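Provided herewith is a single structure, encoded as structure tokens, for subsequent inquiry.
Excluded from the complex is one protein chain; the other protein chains are retained at their positions.
Each chain gets a letter, A, B and C, in the order it is written, and its residues are counted from 1.
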Amino acid sequence: MIAKTDAAGARGLLPEVLAFTSSLSQDRALLAEDLVGSLAHLHMLARCGIVARDDALKIHGALVDLWTRAAADLWSPQGEEDVHMAVEAELTRALGEVAGRLHTARSRNDQVALDLRLHVRAQAAGVLETLGALLSKLAELAAAEVATLIPSYTHRQRAQPVSLGYVLAGYGAMLARDVDAFAFALDQADVLPLGVGAISGTSLPIDREVTRGLLRFARISQSGIDTVGDRDFALDFAYATCRCLLHASRIATDFVDFSSSEFGFVKLHGELACGSSMMPQKRNPDVFELIRGKSGAAVGNLTSLMVTLKGLPGGYNRDLQEDRGPVLASGPLAKGVLGMLRVALENVTFDHQRCAQAASDGYTQATDLAEALVKRGVPFRSAYQMVGTLVREAQRGGVALSDVPLALAQSVDPRFDAELLAAAKPDEAVLRKETPGGTGPRSVLAQVEQLRGAAARAGRLAAATPALDHLFHALKERPL
Amino acid sequence: MIAKTDAAGARGLLPEVLAFTSSLSQDRALLAEDLVGSLAHLHMLARCGIVARDDALKIHGALVDLWTRAAADLWSPQGEEDVHMAVEAELTRALGEVAGRLHTARSRNDQVALDLRLHVRAQAAGVLETLGALLSKLAELAAAEVATLIPSYTHRQRAQPVSLGYVLAGYGAMLARDVDAFAFALDQADVLPLGVGAISGTSLPIDREVTRGLLRFARISQSGIDTVGDRDFALDFAYATCRCLLHASRIATDFVDFSSSEFGFVKLHGELACGSSMMPQKRNPDVFELIRGKSGAAVGNLTSLMVTLKGLPGGYNRDLQEDRGPVLASGPLAKGVLGMLRVALENVTFDHQRCAQAASDGYTQATDLAEALVKRGVPFRSAYQMVGTLVREAQRGGVALSDVPLALAQSVDPRFDAELLAAAKPDEAVLRKETPGGTGPRSVLAQVEQLRGAAARAGRLAAATPALDHLFHALKERPL
Amino acid sequence: MIAKTDAAGARGLLPEVLAFTSSLSQDRALLAEDLVGSLAHLHMLARCGIVARDDALKIHGALVDLWTRAAADLWSPQGEEDVHMAVEAELTRALGEVAGRLHTARSRNDQVALDLRLHVRAQAAGVLETLGALLSKLAELAAAEVATLIPSYTHRQRAQPVSLGYVLAGYGAMLARDVDAFAFALDQADVLPLGVGAISGTSLPIDREVTRGLLRFARISQSGIDTVGDRDFALDFAYATCRCLLHASRIATDFVDFSSSEFGFVKLHGELACGSSMMPQKRNPDVFELIRGKSGAAVGNLTSLMVTLKGLPGGYNRDLQEDRGPVLASGPLAKGVLGMLRVALENVTFDHQRCAQAASDGYTQATDLAEALVKRGVPFRSAYQMVGTLVREAQRGGVALSDVPLALAQSVDPRFDAELLAAAKPDEAVLRKETPGGTGPRSVLAQVEQLRGAAARAGRLAAATPALDHLFHALKERPL
Partner (left out) sequence: MIAKTDAAGARGLLPEVLAFTSSLSQDRALLAEDLVGSLAHLHMLARCGIVARDDALKIHGALVDLWTRAAADLWSPQGEEDVHMAVEAELTRALGEVAGRLHTARSRNDQVALDLRLHVRAQAAGVLETLGALLSKLAELAAAEVATLIPSYTHRQRAQPVSLGYVLAGYGAMLARDVDAFAFALDQADVLPLGVGAISGTSLPIDREVTRGLLRFARISQSGIDTVGDRDFALDFAYATCRCLLHASRIATDFVDFSSSEFGFVKLHGELACGSSMMPQKRNPDVFELIRGKSGAAVGNLTSLMVTLKGLPGGYNRDLQEDRGPVLASGPLAKGVLGMLRVALENVTFDHQRCAQAASDGYTQATDLAEALVKRGVPFRSAYQMVGTLVREAQRGGVALSDVPLALAQSVDPRFDAELLAAAKPDEAVLRKETPGGTGPRSVLAQVEQLRGAAARAGRLAAATPALDHLFHALKERPL
């Protein structure tokens, strides 16, 4: 192991110390990133004349060979304290002393920052792709349901009649903001850290712009002392995951409720519903419950990172290695939840009749009636009070607001008339709300267009981000 | 209290219920936001012909009067469950039934979202202003210290000699990323929520673009059902505050350490150092400790918001009122810490001699020596091992690396010569690292320029955001 | 200000530094704790001959006078950096130099630890008292509802018929564990920190056992260097509050759902239900939503404390001052939620008919049928499959499980007979589950007894903890 060589005058670490400090079990997952980063670094060293072309060719060949063997499951990083050392050790076995030229003008501090940034950038792109597909699906479903009545809820009480398309487009609007958050995380990750050495740069004539171009980063990092201790890009990605999974948790709560016997708005297809080991009649919305529950892991990951970073001294500290768990978990977590949410939406059926009945039943159109009075010149608060009294009287008589007899209404206030009472039809209440953001069908279709725009943006961002294997193949083919 | 009127058929809430549910003690802090929002709403209602000009003029006058009286401490919101109801009640006392026209086409759900967005937008701008001033100060200090030697640290061990300017510019580089984070939060807050009513829009002919223009928001919100339940802008602001205060906690740890007897790099001025109630000799860095400690409050605020949001059903839920504590705390917290950090930097003196001595003392230039060998063609890993052996020999002999006799070096490896050993002079080690991100003086001055750019950007963003009193005066003067 | 005296050779702190570092706005709330602690310390100093009796009498009188004036709102701590210094300054104004004897053998480090421990101990007792009252109420309600049918839920799907008493006793069982958690927090707080000085003890002949006895602490702290930096007791209290408020959040979710139109199990009394500013028909369960939402503040407080403590060096660090916000918030938060939960339970009515109908409607008794088959010797998994098939057939035929005709059952499996099908009556399904922890009425009454035991234990713990004013009066009367 190179990090504990004779050079350092050490007799080797205690086995339990090595086990405790090793990150290999986790950062083995970063092998592709490490090899791609090393290839780009090697190209730069050769181009700048720091490593001779002959030596560079040998190392290049060995790195390509490692990728190929790893892809074929013929080799995996073993026996060293981390993936970087495992690669260097394997290169040394293959090439001897010349392998030692690869680590020129590089430290594990900037190397691990590179691997992590490559990882987060690729994962953020993957999440954006999954998110875009989900938004497209929501747009499609919402567009199909602009005429389906359903109650909206505030305080989990029926509030106002809306269309199901409006509800679904609302989920989309919430998730569309996550495109912004992951785009921010992607941009913050899109910075080349390599080239600052252990902390203060290097005295060798490297050219960081070359490496940046090869790895297609947007910018290079500004200060070495900051670069090696910085995990903001990981925080930003973990935060975007949190925000997004909190959104998913809220959608999941709705679907858990909507699929209960009490609501009965949604029926889960058999391929989606889970059973019980003891109660043979159950068709449970486990998928939505797990989506909801996984917000815990997201918040845990972010908190974990924040606590680890808190109060660290300047420069690099080994504490940072504890980033590995939360960073590696975040991408699969977000992709898993968003992908499953799309699958779940494809495997449920809304019961239009029960939705419409719930929207009609009761008093959810009270505000519409009040607004109709406002159009007649009644101050809103007075109209609110008139309608409030009418609702109470109707409740006492056991009659829905849409069925209130004119006589009853006029006994509350003579200003009520037949035209006004028509405002209390749920379907008309929906049709009438066409200002932007409202539940009227044209308004919802405009919202659907915005979702499509957000989906397209997510897709573009994902597509513009180079995949690791794409980078590898480009570097493999590029002449040294 | 309007929310509990005869209209709702209620006999009034239990006093303990009212006390438990009231948010007035907290959202009293949102009075300016509420009045500005109401003025803009009123303008729109009048422009759209929903409220007659005469009525609008009366309400306008009463709102302006409330602002004036509140500014002169002659009135404050009292006796209602929240600031919105307190304002409406006061308007009703002044104007009677006509006051009831203000709440037309508005719900507390979109109104509170508006107040919070106005608040977060203004606070984010304030933080950016404070952050810009801090970055300017760091740029100035860094530029002045490009020639001061100090050790850099990894693992809290002396690592490589750098300039103090490099260290300070590194703090700046870290904080410059917070300009990005607060700019993101500012942009996410910059969306008009008003006009979506309780959840589904309104049947009245409002024009949200008018309100948006008056309040100078960048966009209007997309979906009402999402708008009333959305607190992402608060999360984003709380998150930016977390990230920034975690940075501050790390800088603070450095200054706490640097001002210890052991490091002795920094002397706190008397106006900054705190005493002890029991130990008369103490000059304590309490300011930096509190800066470090306040990262706890920042993370707590973010966590609190995330937990409150988790798993909420769609639409508005009263749980959201619990946003008030963390949202109102975040701005002052961030501004307080960043402002104090700037004051603290102005009230410390670096002991150049002790800094330089620590940089020279020892073996921090070992990498430079290895890189000098690389320039001679030795593979880095071999050079690393040669220098490692030399360091051990020097340590055994009790001699600093910069003072190693040629004979000793050559006994380790004959390839060492006098020119090579000169690479081990700390000042030259610094001068030689001029690639971007390095500690060389030209490189640091380039970093300083980047800090100035970030400071200027922060200042521009802050200046472009309308202040609440500016909005008020514009609305006050604008003809209805 | 004493902490920044001539003794320390300082010209005084910058005003912004003083504002930033002052804790007075928060620890003013600890005045009673500070005065009680000082009185006990003074008694000990006098008893040990460290302060002469005459001087002690003067200081004693001035401390008692301060308490009296503060109680009458004639004095409050002002103008110093914290409550301790404000008290010492006021004593000095009254007594001159002799006031300076009170701080003998004491540091603010152990003094603030004492104030906080006195505070947490009293608050934990207060929470236990409130929790005991809530448990008693749940016991009473549960006992009254052992015969009311309601469905139990898993995955928010109707699972098995139970009694409402069982549901309520289940809430109680959950909250009864919080008696354990608060008892643990109370015990951890019940340790005298005073007497360890700034960090290492004192050379004066104090007797910590005397102070302990006067303040009725269970033990004295073990090590000074640990004592001044320890906030575990605050963490434990914040954690107990978290765990308890998470429980409350779950109960609140049930009540929010149960009071929806869809469930319709619970009707909120008018004194408990909140209205809407826009929708006159609403009767919203805001109380339960706020109970649910306040779990966010609890988790935020705990996280805040943990982050602040993370990685602090040994001994006292000023970062610890940031404990003040979370510590002072936790007690009122827990008492507020638990008290309101009790009030809310007193102001709701269960709709027995709807509850029973939901329990009968459907297939929640499937497990009972399977268990009846087990009693006949069918392996459970086979019985599970038989009943599962029967449920599917019944669903296809639109018939509830309790109404399945014998012929249909026998067409599924000839082993079904009339006696077996009787197991599918919901009320019998409940009556039959009398093993401990089950929903049978005798079992539930046993659970009620356990709740009464937990309530009594909570009450005893609260009663055994001395109140601050009780301590004050005892110290006031005690001869020096």
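General observations
The definition used in the following text is that a contact is a pair of C-beta atoms (placed from the backbone, for glycine too) under 8 Å apart; a residue touches a chain by one contact, two chains touch by 3 or more.
Everything numeric in this text was worked out from a predicted model, so none of it was measured.
In the complete complex, the residue from A:198, A:373 or A:429 that touches the missing chain is A:198. Remark: the omitted chain is touched by one listed residue; of C:284, C:347, C:360 or C:447 this is C:447.
Set against the missing chain, the residues B:257, B:271, B:322 or B:434 yield one that touches it, B:257. By the touch definition given at the top, chain B reaches the unshown chain through residues 154-160, 256-257, 259-263, 274, 276, 278-286, 289, 303, 306-307, 310-312, 358, 361-364, 366-367, 370, 384-385, 387-388, 391, 401.
Interface residues of chain C with the unshown chain, by the touch rule above, are 2, 5-9, 50, 88, 92, 97-105, 109, 152-156, 159-162, 166-167, 169-174, 176-177, 180-181, 184, 188, 195-208, 220-230, 232, 235-236, 239, 242-243, 246, 249-254, 257, 292, 295-296, 299, 303, 306-307, 309-318, 367-368, 371-372, 374-375, 379-382, 384-389, 392, 423, 429-430, 432-440, 443, 447, 450.
Even with one chain removed from view, chain A keeps its contact list with that chain: residues 2-5, 7-14, 16-17, 20-21, 84-85, 103, 106-109, 111, 197-198, 270-280, 282-284, 286-287, 289-290, 292-297, 299-309, 317-322, 325-326, 336, 339-340, 343, 347.
Just so it is clear, only the chains that are shown with their structure count from here on.
Considering every other chain in turn, the ones in contact with both chain A and chain B prove to be C.
Two copies of one chain, chain A and chain C, form a contact in which over half of the residue numbers belong to both partners. Between chain A and chain B the centroid-to-centroid distance comes to 23 Å (mean Cα coordinates, whole Å). Taking each chain's centre as the mean of its C-alpha atoms, chain B lies 33 Å from chain C. Centre-to-centre spacing of chain A and chain C amounts to 35 Å, using the average Cα coordinate of each chain. Across the assembly, chain A contributes residues 154-156, 159-160, 257, 303, 306-307, 310-312, 367, 384-385, 387-388, 391 that each touch 2 or more other chains.
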